[in-house]
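As structure tokens, the structure follows; a few thoughts come after it.
All protein chains but one are shown in place.
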Amino acid sequence: MNIGILSGKGGTGKTFLSTNLAHILGANYVDCDVEEPNGFIFLNPTGIKTFEVKVDYPVIDKSKCTMCGECVKVCQFNALAKVKNNILLFEKLCHACGACEVICKFNALSYKKRTMGVIEEGKHNNAICKRGVLNIGEPMAVSVIDQLLENLNDGVNIIDCAPGTSRNVVNSLDYVDAAILVTEPTEFGFHDLKLAAKLIRTFNKPLAVVINKYVEGEEKIHQYCTDENIPILGVIPYKREVAKIYSKGEMISDIDEYRDIFMNIANEVKAVFVWS
Amino acid sequence: MELVVLSGKGGTGKTTIATAIAELTKNVVKVDCDVDAPNLYLFYKGSNIKKEYFYGRKKAVINQSLCIKCRKCEEVCRNGAIKSGEINLYKCEGCGTCTLVCPSNAIKLKDKKSADIFITKTDKGIISRAEMDIGSNGSGKLITSLRKNAKRYSDENTLTIIDGSPGIGCPVISSVTNSDISLIVTEPTRSGMEDFKRVAILCKSLGVFMLVCINKFDINEEISKEIKIYCNEHQMKVVGKIPYDDTVMKSINELKSIIYYENSVANTAIREMWKNIKNEISN
Partner (left out) sequence: MKIAISATGKNNSSLIDMRFGRCEYFQIHDVESGEIKIIKNEGQMASGGAGIAAAQQVIDAGADVVITGNLGPNAYRVLKSAEIKAFKVTNIPVEAGIRAYKECQLTEISTPGKAHQGML
């Protein structure tokens, strides 16, 4: 079972929830926030193995190339330019779509691989921890996320997604069986919760909410969830000491009081999503 | 002058600080480049004086009456965007490879609206912002449009404040390139520090002048010190250390900038930071 943890707004507590939930459930953890992955700080997996994430880029066989320039014209991303007797390639712009290979009548185009990120895998207790790390300066994270999610292990996978509602998140949603939206009781949190919920609804996956940094008397989010029929799995109360423990990169669920809170959420996860 | 507020990690306080600086400045234009989760405009009452459709990448469209269901398009699509003759608009990148192989010319690339972009006039100046269509991508082209639109409302004395998005990908790269100053807002947590380093490396490679703000610094003073040391070693100046302050949460929920809360310690520290930033600008 693959459970995606999303948020819309950054900083609401996706990694906080994901790592603690994975720890409590003994589930595998997958960090898909490949631009800024943080989960390993808390789970501290050991025995790390590293795999390069490679994408295609076109290579031109000069002996066959007639400099017709059709590949340049067909590229929607301006990754190729025709200059004197050369076809120049701009690899960071290349989407590896294959259009240039298809259009070439002279069989002059083939593909090689280049590295734009890595996947790291290790163990936390008996569970598998994986994360993707995008190389700094690479504009597109999607290939790293796809490779990470195409090779999920059996059992329960807690998938820590990127913030926002863009392609990075959309691609992750294809692989999840259910989604948990982490929000915070602020105007920003509520505003972005609605955007994220709207997105997840288009994927027709069961959805639930966890309210982090919870303050007594919160009503807006509760009302919204009731109106939208979204179960609230639990709330994590706001306390400055939590922020301090988190800041040190420690697992909050190692403290009894919080262990109970996360155990309750974990039980609710099982109840709500199994029913779905 | 363009000042971009960045963070790497989400939730460090970009929007809070961007808004505060905007409120402390007379001649200001605001650009909300956090297009996935745009929050800046929530602080302001205003009306949209301009609304435009924004067209991002083209998308493939299949004319079903011409389609002979040979599925060649599906075989050739490297994004897995075509299944059973239907195009998944979320996955389609508009590369056009499918259009090249279709034997009956049934597929074309068409412009597709991916966002609405607005110029919103408020009592505190103009906001250039976007509302993304669900599942669309906040591309560099969109960010560029927002910055370009804002430019029309600014003169040589205007301070343009750009509220950036988290991460280090294309939208961040587009928000920060060719700006005058990037103010990186970080927090003293292990996660915050790791993300801060990555976004700092990115900014350095783009040749952007960087200033640093340590927000909620007293949550963990050891890590705050580590951040300061890292900054010293990498020729970055820490212009502000903002203490953790419950009033900030209150200010967000009252949708009023923190600078209007007189007794707030964060308010005092932010004002002090702004003085430091202005000093840096004039040097």
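Letters are used for the chains, namely A and B, taken in the order the chains are written, and counting of residues starts over at 1 for each.
By our rule, contacts are C-beta pairs under 8 Å (C-beta built on N, C-alpha and C of every residue); 3 or more make two chains touch, one makes a residue touch a chain.
A quick note: this is a predicted structure, and the numbers were derived from the prediction, not measured.
For the chain left out of this panel, the touching residue among B:206, B:249 or B:281 is B:206.
The residue touching the chain not shown here, chosen from A:79, A:195 or A:242, is A:79.
Residue in contact with the omitted chain (choice from B:177, B:247 or B:276): B:177.
From the options B:50, B:121 or B:151, the residue with contact to the chain not on display is B:151. By the touch criterion stated above, the residues of chain A touching the omitted chain are 72, 77-84, 86, 88, 90, 93, 139.
Of the residues in chain B, those that touch the hidden partner chain are 2, 56-57, 139-141, 144, 147-148, 151, 170, 174, 177-178, 206-207.
Convention: only the chains that are shown with their structure count from here on.
Measuring from the averaged C-alpha position of chain A to that of chain B gives a distance of 18 Å.
Those residues of chain B whose C-beta lies close enough to touch chain A in the complex are 7-12, 15, 36-37, 39, 42, 57-58, 76, 78-79, 90-91, 93-97, 100-101, 109, 132, 134-138, 140, 165-171, 173, 187-192, 194-195, 198-199, 201-202, 205, 216, 219-220, 223, 244, 249, 252-253, 255. The part of chain A that touches chain B in the complex is made up of residues 7-12, 15, 35-36, 38, 41, 74, 76-77, 95-99, 102-103, 134, 136-141, 162-168, 170-171, 186-188, 191-192, 195, 198-199, 202, 215, 240, 243-244, 246-249.
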